[in-house]
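Structure incoming, see below.
Only one protein chain is missing from this complex, and each of the others stays in its spot.
We just call them A, B and C in the order they show up, numbering each chain from 1.
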Amino acid sequence: MTIGFIGLGRMGSGIVRNLLRAGHSLIVYNRTRSRAEELAAEGAQVADSPAGVCEAGIVLTMVADDEALTNVTLGARGILAALRPGTIHASHSTIGIALAKRLTAEHTSSQQTYVSAPVFGRPEAAANAQLIVVAAGESGALDRLKPVFDAIGRKSIVVGEEPWQANALKLCGNFMLALMIEAFGEAFATMRKSGVEPRTFLDAMTGLFRSPVYEMYGGIIAEQRFDPAGFALKLGLKDVRLALRAADEVGSPMPFASILHDQFLAAMANGQSDLDWSSLTKIAARNAGLKE
Amino acid sequence: MTIGFIGLGRMGSGIVRNLLRAGHSLIVYNRTRSRAEELAAEGAQVADSPAGVCEAGIVLTMVADDEALTNVTLGARGILAALRPGTIHASHSTIGIALAKRLTAEHTSSQQTYVSAPVFGRPEAAANAQLIVVAAGESGALDRLKPVFDAIGRKSIVVGEEPWQANALKLCGNFMLALMIEAFGEAFATMRKSGVEPRTFLDAMTGLFRSPVYEMYGGIIAEQRFDPAGFALKLGLKDVRLALRAADEVGSPMPFASILHDQFLAAMANGQSDLDWSSLTKIAARNAGLKE
Amino acid sequence: MTIGFIGLGRMGSGIVRNLLRAGHSLIVYNRTRSRAEELAAEGAQVADSPAGVCEAGIVLTMVADDEALTNVTLGARGILAALRPGTIHASHSTIGIALAKRLTAEHTSSQQTYVSAPVFGRPEAAANAQLIVVAAGESGALDRLKPVFDAIGRKSIVVGEEPWQANALKLCGNFMLALMIEAFGEAFATMRKSGVEPRTFLDAMTGLFRSPVYEMYGGIIAEQRFDPAGFALKLGLKDVRLALRAADEVGSPMPFASILHDQFLAAMANGQSDLDWSSLTKIAARNAGLKE
Partner (left out) sequence: MTIGFIGLGRMGSGIVRNLLRAGHSLIVYNRTRSRAEELAAEGAQVADSPAGVCEAGIVLTMVADDEALTNVTLGARGILAALRPGTIHASHSTIGIALAKRLTAEHTSSQQTYVSAPVFGRPEAAANAQLIVVAAGESGALDRLKPVFDAIGRKSIVVGEEPWQANALKLCGNFMLALMIEAFGEAFATMRKSGVEPRTFLDAMTGLFRSPVYEMYGGIIAEQRFDPAGFALKLGLKDVRLALRAADEVGSPMPFASILHDQFLAAMANGQSDLDWSSLTKIAARNAGLKE
């Protein structure tokens, strides 16, 4: 298959490499061209604009946020105007449900198909084809995308027929992760004020939950390894915001997400914008009177 | 070793069986004598009162709550008065840190040693020697208890030298579990109002967290199998209360525990006292306007 | 002075009458023309479109929400295109700070001046010239508007030079009111479950706070007079949402506003959209297991 790909950050580059490995032809675009050149050495063709990848029948996008996706899709030289009828735009980005609904409508008007296919996994998971892909959209389009999802992840899940449903699920999943982080923050603070080592509590929790995610995040938090960020706190705030908007739109109160949002704002005001999002736990520590 | 054991509910009976299997001699007591008789058939000796198990140098207790432990320890015919100097009382119950401090002081005054050794695990884990034991107290006593902990669990963790520290850890661990339950509740409600099946979300979450605990609780909640209770909601409320008191005493704000407490109260007021504590999720569903 | 006025709901009609009484000439527009006709009988001139009121050098708007204000200002036959340079648009509506910033920029581009002048007070206060006007914008424009504010309110406050600051203040004020409502809800629920009459508690609170606002809302809530609505719950939700967005934008966590938002969502899901916003208190009552 020939596949267009836009957005070659740490996540996107890993995905592209796995698609190349699986034997697909790739035309790639990145705002900072140097990242695209690296992939050219591995067999990808490089385009000069988002529109330049559109001769492929399938275009995948993996960009930072709603604004970036709006730009590459609806902006000047964006893909909406360049894609032919009958083609597919699948977005892997974590975006809000309002934008997903808008893109669905716009692509439909242009006789194209929009699919939301956000992924769970950090950059290493992208590099190792270990992502979890949650996809929603027309079933015909999902069928065509199946080989793509198989090449980049360890599991793919069909969420529904409305693209925005996949984004809602992804946002709820990030909510589950952020909640686990805050939970560790409050529990570690109480443990430390009880004279118990964070490592001891973590040992019990990894024994209890037997989850590699608890083990990884618990370890980062116990050792306060927040810099460099695996996933920046400001992006975590963005996702909690989008989760709250999704919940608001469907009319579902999420008090834990609300409190999370406030903790994230406090962390931003405390200068933690570019630290790992698990540094959220510094707020619980500070509120308990702990130094660092 | 000869071991006294008080409290033969589903947890206690499983523990006793594993101790018998490991070759220890057991003298057991239970308020409802019939449960003790069952174990007599398997080799345990039956006592008529808490005091009756005290000829053993080590007494283990596994009772329902602070009040029950206060009664078997400090009440008439309780173990405090019956234990000889140099003996050990190890409590597996989930109790508050105030009671742990009181028992430590009382046993010390009587030249006995008190150890807190609460456990993580549901009745099946107790039956299969798969508990996680978190123990705190004098190191000499913990050494003597090691063969006991090895016989009943898959992992034992030394928390510190102050018995109450183990109780604080256990309460924080239960907080982590309750938080996961509420998180599922809020996320499932948002998913359902987005037209996404709970099973689909659960599928993504078990893929993401790869935790048997998420899988088990997520399944119970997705299918609303709340009756009979594995762990009753009223006991969950009790534990959240004790966690908040512990956090208050050490001066650590836990906003998520606070919100949990309110959700538990709403669930109690909604008649869910004897359902499984994971039925807490019915409150999030109701607040989103979902029927059942 | 000749004044254009758009938006003749219960608030707007009261304001217009007081301006007429103060001797000003009014040109008014309302989407539903019949409400404008009523005022024609009292001396106002009626226009056919928002643009039609723009020959006046000052245009005041009092419409339902961001969308309505966007339409009358930026829509076809809106006031932005119709106002001459050097004129003033003062908005009394409760809107978000994002829209206030946008209107400021748009009017400035057209050499007009935008002022935000939201008001505190229910329809009776508007009718009796008892509003509190909180205004922000260029000081020259505020000076020109002073006779207007004096004619419609009992107090006017200059908030700052950036119009959005007045909207931020208004949203924080509505937050204070909503908080008082929820506080009554939680306290009344606890009182009722303690066997204490709401009226008895209210008696103590009016004695304590000596505030007519506490007395009015406390009375409505104690007697559950939620229908017809003085201010609909769905509008209260809108304002809490806008307050949270303002707080988010300036980076100020507001945990009470967050929890309020969740309670409002629960009330919406419970069918209370068109009841008075003080019916928010039904959620606290329900969570305490009280019928009605």
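We adopt the following convention: contacts are C-beta pairs under 8 Å (C-beta built on N, C-alpha and C of every residue); 3 or more make two chains touch, one makes a residue touch a chain.
Since we're looking at a predicted model, the values are computed, not measured.
Among the displayed chains, contact with the absent chain in the complete complex occurs for A, B, C. Listed residues C:G57, C:P147 or C:P255: the one in touch with the omitted chain is C:P255. Within the full complex, the residue among C:I6, C:A68, C:V159 or C:A267 touching the omitted chain is C:V159. When the omitted chain is restored, the residue from C:A129, C:A247 or C:L275 that touches it is C:A247.
Across the interface with the omitted chain, subunit B contributes residues 241, 247-248, 251-255, 258-259, 261-263, 265-266, 268-269. For subunit A, the residues touching the chain absent from view are 255, 262, 265-266, 268-271, 283, 287-289.
Hidden from this view is one chain, which touches subunit C at 120, 132, 134, 154-155, 157-160, 162, 164-165, 168-169, 172-173, 175-177, 179-180, 182-184, 186-187, 189-191, 193-196, 200-201, 203-205, 207-214, 243, 246-247, 250-257, 259, 263, 284, 287-289.
FYI, only the chains that are shown with their structure count from here on.
Interchain contacts join each chain to each other chain, per the touch definition above.
The chain with its Cα centroid farthest from the Cα centroid of subunit C is B.
Taking the mean of the C-alpha atoms as each chain's centre, subunit A and subunit B sit 37 Å apart. Averaging C-alpha coordinates per chain places the centre of subunit B 52 Å away from that of subunit C.
Touching of two or more other chains is recorded for residues 255, 262, 265-266, 268-269 of subunit C.
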